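What you see is the complex with one protein chain gone and the rest in place.
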Amino acid sequence: MNKRLFALLSVLVLASMVLAACGGGAAAPAAATYECTDALGCVTIAPSEPVHIAYWGVLSGPDSSLGEDSKRGVEIAIDDMGGKFQGHDILLTTEDAGCTPEGGATAATKLATDTSIVGLIGSSCSDETVGGIATLTNAGLTTISPSNTRPVLSDPARGPDYAGYLRTAHSDAFQGKAVAEFAYNSLKVTKAATLHDGSTYAQALQQVFADEFVKLGGTIVAQEAVAKDATDMRPVLTTIAAAGPEFLYYPVFVAVGGYVTAQVRDVAGLETVALAGSDGIFTADLLKGGGTNTEGMYLSSPDFSAFTGDYAGFIAKHEAKYGGSTLSTFHAHAYDATNILFAALGKVAVVEADGTIYVPRQALRDAIYATKDFAGVTGNLSCSAYGDCGAPVIAVYEIVNSDPASWNPSDAAAPNPKKIFP
Amino acid sequence: MRTSFGERLLDLAVSGFLWGFRILIVLIVVLGTFLTIRAGKYTGEQWIDFLVFGISQGSIYALIALGYTMVYGILRMINFAHGEIFMSGAFGGYFIATWLTGIGFMDKYPVLGLISSMLFGMLVSTLIALLVERIAYRPLRGAPRLVPLISAIGASFFLQYTFRGFFGPGVYAYPSMKALEGQWNFFGIGILKVQIIVAIAAFVMMAILYSIVMFTKIGKAMRAVSENKDVAALMGIDVNRIIVTTFALGAAMAGAAGVLYALTYRQVNFFTGFTPGIKAFTAAVLGGIGNIPGAMVGGLVLGIVESVGPALFLDSLGIPRPYQLKDAIAYIMLVMILLFRPSGILGERVSKKA
Partner (left out) sequence: MMMKKDNLIWIAIKTGLLSGVIAIFLCLIGMVEVFSKRDVIEHIITLGDFILLATAVSAGVIAARATSKPDQQKQPLTNLVAGALAGITTGVLIAAFIGLGQQVNLRSVFLSASPSLFILLTFKGGTSWIWVYPAVGMGAGLLGTILFLLPEKFRQPITRAILITFLMALFSGLFRVVMINQSDNIAKLGKYLFGQTGLTLSGAIIFFAAIVAVSMFWSARSKNLQEGFARIPKSGQTGIRVVVYALLAYVILMLPQVSGPFIAQVIVIVSLYALMGLGLNITLGFAGLLDLGFVAFFAVGAYTVGLLTSYGIFGLQHIPFWVAVPIAILVSMLFGAFLGLPVLGVRGDYLAIATLGFGEIVRLLAGSDFLAPFFGGPQGIIGIQKPCLGTLEEFVRVDVPRVCNGLEFAGPKEIYYIAVASAILIAFIALRLQRSRLGRAWMAIREDEDVAEALGINLIQTKLLAYMLGAAFAGLGGAIFTVLVGSIFATSMQLIVSINVVSLIIVGGMGSIPGVIVGAIALIGLPELLREVSEYRFLFYGATLIMMMLAKPEGLWPSQATLRELHHEESSADPIAKTSKAKA
C-alpha cells in the first residue's frame, strides 16, 4: 500500500504544481493593437498559424457515404480558394459523429474545446445536431449543415440552443410534400403505405408525406416500421401487402433501404407496387444492396438541374479530384456552406499588418445569418433568421439501371437515376 | 429452519407475481390471436408466407445455434465471437460467389457454384475459429467462467474491426444469381426458391452434423467429453483434439449459415454477425443449451415467432408498427419458456464437473 501511496503522491505533487502555476487564468492578450470587444470572444490566428475550420458528420458506418460526400464538397471549396485565406493556410479537420445524438454530443464537446476553430460545417445527420448543438452554440461556434433535413431545426420555435445553427439543405417539410404531389398527381395513385427505420429522419419524413398525401385526397393504408438492424423485411412487407397499397414510400437509410428493395418483390401482393425512397438512399450503395429490383424505383432528392450555379463545373472538379461519381446528394450544399462561411469571414475578420487575424465570434455568426442573395451552386441563397439558407427545390428521380457502376446522376447524356418530376 | 411470517409472505407474493406474469402473457397471446383471426386481415396464403419466412430465418438461426450449443456443452463457455465466425463465412462466400458469377460459371452450373461458395465460406470460418480458440480460449481452459467470457467478447470486437479494416465499413452485396430467383409452387402456393434452398441446405447440414455426432467414433468421443471431461480423458480420449474438433464443426456450421444468410438477404458487412449471434444464442438457450436437437428446435421456434408473432397477436391489439417489437416478442417468449421449463424446451445437456 505504501508504494501506491508514494506513486500517488508524486503524481499529485506534479499536478498541483501545474495547477498552481496556471491559477486558471485565461490567455492574456498579446500586446495588441486590436481589442476584442465581441460578446462571444475572438479567435486569434497568429501569422504562422492556419485558419482552422472543422467538418463534423458521419464518417464511419453504413451511412459514411453521406458524410464523405459532404466533406468532399468542403474540400473542393477550399481548393477553389487556393487553400488559403488572407495569406494563411486553411486547415480542415474532421470529427466523426456517428449519425447518433450522443455521437454528436461528444463530437461537439471535442470541437468546443478547441479554441482555434473559426467555424464548422456539419453535421450530416439531424440526430447528430440534436445531440450537439447546445454545446456548440454556447461555445460561441457557428455551424452550417449541408445535409440536415429535419424540419424542426430551422423552425421559429427551435429555441435558443440553435442560435449557432444554420443549414443550406432543404427541410423535409418540402421533400415529403414533393413526393406526395408526385405520387398523387403524377403517378395518380390513391393508396399509399410508408415504412420507416426508427431514425428521427425517416419517421418525421414519412409522416410529412402521409399528411400531405391525405391532404391531396389520398389514403394511407399502412404505416409500418422496423428496427434499424432488422434484416428480414418480408414479414413486415406482408403486413403492408395485406392493406393493398399502390405506392410504398420508405425514406430510410442505406442498410434498411437495401434490404427492403431486395425483398419487396418476393412478397405476394407487392409485385407491382411503386417504390420510392429519399435522399438517404440516393447513393450507388442502394443499387448494390437492392439489386435488380431498384430498376424503376423512384428517389426524391434535391433537384440538381435546378441548381442555378455552375453545377457542371463542380462535377468536373469532383471528377478530377476524386474520380468516379458523387457519393450522395449534398456535396454542392456543403460547397455552398463553406463558401458562405468564408464570405462572412471575409467581412468580419480583422487582419493586422503583421498577418495576425482576429475573428469576432458573434460578428461572424451575425454575418452568416445576414447572407442575402449569395450566388451559390445550389441556388441564390439567403439565410432566414432561423438558419434556413437552403433553396429547396426537390425533384423525383427514377433509377434506370441497376448496375452500381452506372450510377451517375449528373451525367448529361445518360443520367442514372434520371429526373422525372417536376 | 423456521421461516418468519414476513418471509412466507414474500414467498407468496413472488409466486403470485410470477403466476400473474405468466397468465398475463398467455392472455395477451390468446386474445391477440383470437382478434386477428376474427379480423381476417390476412389470407391463408399470407399466413403460410409468414410461416415460411420464419422457417427460413429460423433454420439459419439453428445452424448458428449449433455452434454455440456444442461449445457450451463441452466447455461451459459462451462463445461470444461465434457471430463473427458466422460473418466471416459470409464474407468468404462472397468472394467466391462474385468471382464465379463474374466468369459465368455460376449461371452455367449453379448448384456447383453455390456449393463451392458455401464450402469456401465454411473453410474461412473454420480457420478463423481455430485461430481464435488457439489464442484466446485455450490458455483459459481452467479459469473461472467469466474470464473466457470476457476474452470471447474481446475476440468478438477484434474480429469485427479486423474485418472492417480489411473490407471497409460499406456493405458487400452478393451478386444476383438467376438460379435463386423466382418461386416454386407447392399445392398452388408459391414459395420463394431461395428460401426453400436455404431451408433444405440448413436441414441437410444439421442432419450431417447429427449423424457425425451420433454415429461416428469422433462423435462418440465428443459426446463422452461433453458428459464428463475427466473420465473421458481417463478413457484415453485426446480431450484437446476433441475440443478443437468441436470448435471446427460449430464454426463450419456457422460459416455455412453465413453464406445461406447472405443468399437470402444479399448484403454483408462487418457488423452483420452481431445480431444473428445474439439471436442464435437465444435460440440455443431456448432449446436447451448443450443439446443439439434442442438448438435446431430453438432456432426454428425463434424464427417462426419473430416472423408470425407481431402479425398474429400484436397487430390486432391495436399496437402500431408491431414489427418494431419483434425482438421484444422473441425475448419475452424466452423468459416465458424459462419460467415454465428452466432448462429449455428439450432440456440441457452440459458436462458435469468433476
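Per-chain numbering from 1; labels A and B assigned in written order.
We adopt the following convention: a contact is a pair of C-beta atoms (placed from the backbone, for glycine too) under 8 Å apart; a residue touches a chain by one contact, two chains touch by 3 or more.
Just so it is clear, the structure is predicted and the values come from calculations on it, not from any experiment.
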Study note, to complete from the structure: Considering the complete complex, of B:Val29, B:Ala62, B:Ile78 or B:Leu346, the missing chain is touched by B:Ile78
Review point. Touching the left-out chain: which of A:Asn148, A:Ser171, A:Gln203 or A:Thr231?
Key: A:Gln203
Exercise for review: Can you list, in ascending order, the subunit B residues touching the missing chain?
Suggested key: 1, 3, 7, 10-11, 14-15, 17-18, 21, 72, 76, 78, 95, 135-136, 139-151, 153-162, 164-168, 278, 281-282, 285, 289, 319-322, 324-325, 327-328, 330-332, 334-335, 338-339, 342, 344, 353-354
Check your understanding: At which residues does subunit A meet the chain that is not included here?
Key -> 2-3, 5-6, 8-9, 12-13, 15-16, 18-19, 21-28, 60, 96, 100-102, 105-106, 109-110, 112-116, 127, 130-131, 134-135, 138-139, 157, 159-161, 196, 198-200, 202-204, 225, 227-228
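As a working rule, only the chains that are shown with their structure count from here on.
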**Study point:** CA centroid of subunit A to CA centroid of subunit B, Å
**Key:** 38
Check your understanding: Which of the residues in subunit B come into contact with subunit A in the complex?
Key -> 41-43, 45-46, 49-50, 53-54, 57, 169-173, 176, 190, 192, 265-267, 269, 272, 274-275, 306-308, 310-311, 315, 320-324, 326-327
Check your understanding: Within the complex, which stretch of subunit A touches subunit B?
Key -> 60-62, 64-65, 198, 223-227, 229-232, 234-236, 238-239, 241-242, 254-255, 258-259, 262-263, 266-269, 285, 288-289, 291-292
